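One protein chain is absent from this view; the other protein chains keep their places.
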Amino acid sequence: MKFSIQRERLVESVQDVMKAVTSRTTIPILTGIKITAAEQGVTLTGSDSDISIESFIPREEDGDEIVEVVEPGAIVLQAKYLGEIVKKLPTDYVDFEVQNRFQVIIRSGMSEFNLIGQDADEYPLLPQIEEDHVFKIPSDLLKNVIRQTVFAVSTTETRPILTGVNWKIADNELVCVATDSHRLALRKARIEGDAGQTYNIVIPGKSLNELYKTLDDTSDPVEIVITENQILFKAKNWLFFSRLLEGNYPDTSRLIPTDSKTTVVVKTKDLLHSIDRASLLAREHRNHVVRCTTIDERTLEISSISPEVGKVVEELPCESIEGEELKIAFSAKYVMEALKALEGTDIKINFTGAMRPFIIRPIGDESILQLILPVRTY
Amino acid sequence: MQPVVMRMIKNAIWKDRLAHAYLFEGMRGTGKKETALLLAKSLFCEDPAEGYIPCESCRFCRRINHGNHPDVHVIEPEGASIKKHQIKMLQEEFAKTAMESNRKVYIINHADLMTVNAANSLLKFLEEPDSHTTAILITEQVQQILPTILSRCQVVSFKPLPFEKLVEMLIDAGVNPKKAPLIAKMTNSFDEGMALNEDEWFAQAQKLVVKLYETLKKSPLEALTALQDNWFAHFSERDQHDKGLELLLLLLRDLLYIQLGKKEQVVFLLEEQRLEQLALQSSGLRLANQMASVMEAKRKLHANMNPQLLMEQLVLELQEG
Partner (left out) sequence: MKHMYPKNGRVILHVDMNSFYASVEMAYDPSLKGKPLAIAGNPEERRGIIVTCSYEARKYGVKTTMTVHEAKKLCPSLIIKKPNFDRYRAASLGMFEILRQFSDLVEPVSIDEGYVDITDSYELGSPLEIAQRIQKRIDRQLDLPCSIGIAPNKFLAKMASDMKKPMGITVLRKRDIPTVLWPLEIEKMYGVGEKTAQKLRKINIHTIGDLASANEIQLKGLLGINGIRLKEWANGIDHRKVDPDAVTDYKSIGNSTTLPKDLANLQELLAVLESLSETVSIRLKRKEVKAQTISVTIRYKDRTTITRSRKLINPVSGHREIFLQAKDIFLKNWSGEKVRLLGITGNDLISEEYAFKQLDLFTYEKEAEKEPLLKAVEQLKDKYGTEVIEQASRHAKVRKEKTGWTDTSFNKDFLADFTSPSEKDE
């Protein structure tokens, strides 16, 4: 293997794939970054086995030559050394050369590093993209879909399947559901692709958080391919792979109430700020309980008591309140997180009783729903 | 090395009847871990001979040998036990799909060193079998494995090396032919045998055992003093006492063989002449009784009886018997 590359681009790519590399791995080869040089360019791969990131540096871009591959080949280099070395090299171009099987020479100007690499054949095999089963979604929409669901996944291991987000694809519609069993977030989005393809998978929340950081805010399409054991996201110059969670996601559709006993329409910000104020006296924000009572058809009372500190009561004017009188208590954290995930200035809340889940939706937007279980007080 | 086990693996793979979980059980040095890795390689190898013998050269076999296959997990105890974070890692792995295909293999060495909690979390996985996952538990102490685990695994017993075969291997490796049989009686592992051959403590222990028996012949009081003066200085740890009692048992057994005229069975070859002398002074019945006493002492030792008390009792019993 022998190639010459623009240092700037190499540094960028190394940083991208480093996101997937961890020193805490039981698989020795994964402490390294795989470098593959081929005719079309150079590919870097980093992985912690849960997620894998491939970054591609093309031979040329807009007529600018970025890489010159003299001899194709592949090698695995220790990630921590590679990362440090490329950052500090003195010139704009870097030469890589493999000699005597795993001996790697990195040259830049007058400096030369000799590193011992590892056999690229020892590196895990990643799934290949099959072009005929590809879905497409704009990058910024995908980002939103992730943001609006992933916060609701469970962080405890008691039910491992709930640590992921359930993705269902049918008739070109993507439905994402996340729940930690105390609240649930649901988001639907249109995606482009083969309408006949249906999938029902669970993607680890951790992977989606990483993917979120990698995605940019453009409307450029991201391609999605789902294989038997991995999901792949492909953008212009990178590929993001994630393993899936094993097992069946619980059917939550029957748990989402369709009726409403009390319906409240209120400004998102008003409610958010009111609950925020009610949590002001909370000793710690974890688990802080806020009570909510209907006063008349335009007013809610939001209150909270903190032992030893005091209590807060305030009246919150609403657009409308219809249906039965209601007295309910809930976790301030869950409602605030749900409100922050929603877009739109007005929301509608459907309550079905003090001990039953309630649903928050933006007015006139059926693509998103946040469900919250109340708190029973004594 | 383990023909029965190899036949079992061949049949399982050929007939596609791989169990969901195996428990490889047998003495130290019987090749359990090697066989577990072999089975893993059989399952992943690109081109296994006869459909089940791994090629050892494809990138799958090589990665398994180097610990680099992302879907083959080998768990070894860290220190005295299998640690919490290892089990957590394992549980997280159970929850996820494999990385490369849909096949996963878990090998847990010294599975008896799992805490009850670790074993229980494993149980959850064994209860929800997934056809593409194979777990191989390895243990030298099958009686220490929880019955709930045991009942969910296909138990594969690894037979120890035949005595003659081990003696031959030790002699081939340069062990004095006069020492090899006794060593082969003390362990079934070639590696451990080689270590005993070099062990000064063990050489001294043999001499002390013969000396104790000689003293016993003279007077019990003297034997008790000898215990205090020499024995307890040399045998302090419980497993040292265990080795001492085992040597004493082998000595009595040798004496019995000499009386029966089966000298070829004798293992204390270095002391053969002294033993022949001693054999003349005892009776078969007496030797049998003494052996029974030593075996009883061994049992008490394992039941945590104070070794000093136990040895004093034994010396008195041997005198009477």
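Assorted remarks:
The first chain written gets the first letter, and so on, giving A and B; residue counts start at 1 in each chain.
Everything below uses one rule, namely that contacts are C-beta pairs under 8 Å (C-beta built on N, C-alpha and C of every residue); 3 or more make two chains touch, one makes a residue touch a chain.
This one's a predicted model, so the numbers in the text were calculated from it and none came from an experiment.
In the complete complex, the residue from A:Val11, A:Leu115, A:Val265 or A:Ile305 that touches the missing chain is A:Ile305.
Of the listed positions A:Pro58, A:Gly73, A:Pro138 or A:Pro250, the one in contact with the omitted chain in the full complex is A:Pro250. Interface note: of A:Gln40, A:Gln78 or A:Ser181, the residue touching the hidden chain in the full complex is A:Ser181. Taking the whole complex into account, chain B touches the unshown chain at residues 81, 84, 115-117, 120.
Take chain A: the residues that touch the chain left off the picture are 156, 179, 181-184, 250, 252, 255, 277, 280-281, 283, 286-287, 289, 305, 307-310, 312-315, 327, 329, 331, 353-357, 371, 373-378.
Here is the rule we use: only the chains that are shown with their structure count from here on.
Separation between the centroids of chain A and chain B, computed from CA atoms only, is 50 Å.
Touching chain B in their complex are the following residues of chain A: 26-30, 49-50, 121-125, 157, 160-161, 163, 204, 228-230, 243-247. Chain B makes touch with chain A in their complex at residues 59, 62-63, 66-70, 73, 88-89, 91-92, 94-102, 130.
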